[in-house]
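Shown below is the structure under consideration.
Heads up, one of the protein chains got dropped from this complex, but the rest are sitting where they should.
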Amino acid sequence: MKMTYFEAIRRALREEMAGDPSVVVIGEDVGAHGGPYGTTKGLIEEFGSNRVIDTPIIESALFDMGLGMALTGHRPMVDLMVADFITLCTDQVIDGASHYPFMFDVKVPLTIRGPIGGGLRFTASQEKSLEALLTNFPGLTIVYPSSAPDAYGLLKSALRSDDPVILFEHKLLYFYSIEGDIPDEPDEGLVPIGRAAVQRPGTDLTIIAWGWPVRESVKAAEELAETDGLDIEVLDLRTIRPLDREAILESVRRTNRAMVVQEAPRFSGFGAEVAATIQEFAFDDLDGPVLRLGAPEFPIAFSAPIQDAYLITSAKITDFVRKNLH
Amino acid sequence: MAVVVRMPKLGLSMVEGVVSEWLVADGDTVSEGDLVVGVETSKINYQVEATAGGTIRHIYAQAAQAVPVGGALCVIGGPDEVIDFDAVGQNSAVPDAALPGGFDASTTKLGATGAFGAATTTVTTPPPTAGNGKPRRVKASPLARKLAETHGLDLAAIHGSGPGGRIEKKDVEDARLATASGSPAVDLSPRSVAGAPLGTDSATVPLATEVMRRHATRTPLAGTMRRVIADNMRRSTQLASHATMSLAADVTELIALRERINGDGHGQRVTFTDLFVKAVARVLVDNPMLRTVIDGGDLVTLNDIDISLAIQLGEDGLIVPVIRDCDRLGLRGISAERSRLIELGRSGRLGPDDLVGGCFTLTNMGAVYDLDFGTPIINLPQSAILGFGSIQRQPVAVGDEVVVRPVLNLFLGIDHRVIDGEPAVRFLNQVRDVLSDPGTGFAVH
Partner (left out) sequence: MARQAPSEAFDYYRELVLLRRFNEIQVEIFQAGEIPGGLHPGTGHEAIAVGVAHGVRPTDYLNGTHRTNNGFLLLRGVPIRDIWAEMLGKATGVNRGRRGVDLMGSFDDRVRAWPQNPVLGHNAGISTGVALSLQLSGRDEIVVCGMGDGGSAAGTVWESCFFAGIRKLPVVYVVENNLVAYSTRFEDMSPTERISDRASAFGIAGELVDGNDVFAVRDALRRAADRARAGDGPTLLELRTYRFVGHFIGDPEVYRTRADVRAARAIDPVPRLEQQLRESGELDDDAVAAIRVDADRTIRDGFSSAKDDPLPTADECLAQTYTSGVYPMGYSS
């Protein structure tokens, strides 16, 4: 069934809530309003205010509460209104959620969702790409679907996981109502955590991306195939942590060249981890350095030219490929 | 700090070298990079440079003395520095990975040139070194290193087309193709085109992408004739040691001969190109070195006088089909074969049999426009190519008088690895003689 990105998320939530009474949605404006992107719309009518729980603006307590609930028999989905607010509850996620399974031998079935990334002119406080921020903490799982079927399948997998999972959803995927085919049966569309997917096969270069830049990368690859005779493979990580190292290495060993495309600033972004992984484990298969394309060194900002300079587009990717691949 | 200059390893098989000549003496002051000593092996002469600046404090090996690879030649140090010459001069094997680059492949091949009586080649270019006197690292991608090792190729002999001269996968593959037995280097068949690695030198020249988008027309190279040409040209300039020489021919008689032949009004008109082919064929019979090709580690002298002829096909590019047995064909036979090949080329029906096996290439570069001189690129694996300028009326000395005569310039490109200078010049003179004085040697049929 064709569905948009946000419909896919809503459907995954609804199905998991219907299938498991311990699943609850909690956050700011998730109830009657249905969240700023409509991903929880209608859930409160269907499941009531004890399953879809509105809170005041209390991010600091909210994410501790999510942990407390997860430790007391619930499977809470805590809604970050925008992913940027993760910085308000970073310690809750690190010192609490990510540590407790290891420290105390407990399950923490906690899912955190947040719209991430730029493109809607909300400026830096609400448009950062901070997926790399929490990748250095063992115990956390971070997923970042770039399509409706992956959003559906990964959210369901997250809600069924006994570990804390953070799910980032790029705002442009809502904004452009990106559609995809989702199986009719509730249990058919699960996407395993920790598995990357080839979104476009190719032989000359592997572009590794996640989130919205995956779509721009595929577009750029199609253009370069036509204009430059280049056959580029686009690998969508889908899960940031744990990283699907094997999928990356398998692809790079075939194409011998790798390039990371990320929306976040290049410096110390997650692309650095990907690049390090490739040089460490596929050194002898590389025919050139691992390239990284990312945002410039300033915060994403409001005015169109500034925002345009910041964001990844297929044109920037094709330029970058042409400049670096001869 | 004393630095010992040691016998370099100049080829994979080299175990020792002989000091041929000292260019400095004990006590001389040298700068880093100065040539200090000549050494020779069975294959090459080579001049070793100072790996540091300072005073030559001790010379270990005199002229004509053999020194193992890594053995001490001299020590450079401060003028008053206390140096234990015996201790610092201990032999040190140079690890293979730290070889100075640039020689192995050529010396390996040069070994075979001994058959022609040219045992040594003088190499005056010092090995690439870094500022610290260590051999400079050959820049190659990790994959290129692995591939080169797998195929037994020496990276130092491979041209790097990547950024900063980095050797990449395609460079190694090109080198492998060029040196492989049964070399497909001149295989123009569509099959080999489709499977060829992407990218050529022309595509490595960086162009501002903005300019490329707005002021340029982009045509994919893959799978085109241009791609084949590009690869072949690059391979040739990379691998062969090109030398070009020229000579002018007074073709008064040749023009008269052609008019006589065509004057009978029968059959196909004979072109100057046909005459050139026939003239070259006659001379090639007695010059085996000019029809010798490199095949892997061997030199192969081709005994059939099959001549490759470069033919421009409009904007599409260049084809180089082969006219077989030119020594036995008459002028009309050559002319007919040439026409047939052009026709096949225009209709894209040339097969591999029409394209491979030539022993020598002829290119009539002045056929359409005026041309004085050119440097034709050798058609590998052949070792020589003869270019022809346009026939132009020029003042020439006839006896003691200056008269105006139709003159044609010949320019011969040779691979100096295979063909020495003198035989090449002799060949050129003989061709000139036949063209200037065609006599009756040009059978029409």
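For reference, chains read A and B in written order, and residue numbers begin at 1 within each chain.
Assume a contact is a pair of C-beta atoms (placed from the backbone, for glycine too) under 8 Å apart; a residue touches a chain by one contact, two chains touch by 3 or more.
Quick caveat, the model's predicted, so the values are computed rather than measured.
Undergrad: Give the labels of the shown chains that the missing chain contacts, considering the complete complex.
TA: If we consider the entire complex, the absent chain touches A.
Undergrad: So one chain is hidden, and I want to know which residue out of A:29, A:95 or A:273 touches that hidden chain in the complete assembly.
TA: Touches the omitted chain: A:95.
Undergrad: With respect to the chain omitted from the figure, which of A:44, A:69 or A:155 is a touching residue?
TA: Final answer for the missing-chain contact: A:69.
Undergrad: Using the definition of touch stated at the top, determine which of A:3, A:24, A:43 or A:300 touches the missing chain.
TA: A:24
Undergrad: So which bits of chain A touch the chain we can't see?
TA: Touch set of chain A with respect to the missing chain: 24, 50, 53, 55-56, 58, 60-74, 76, 91-92, 95-96, 101-108, 138-139, 141, 161-163, 194, 242-247.
Throughout what follows, only the chains that are shown with their structure count from here on.
Undergrad: Any idea which chain A residues touch chain B in the complex?
TA: Going through chain A, the ones touching chain B are 204, 227-230, 256, 283-288, 319, 322-323, 326.
Undergrad: What residues on chain B touch chain A, complex-wise?
TA: Counting only chain B, the residues touching chain A are 141-146, 161-163, 166, 168-169, 198-199, 203-204, 206, 209, 212, 218, 220-222.
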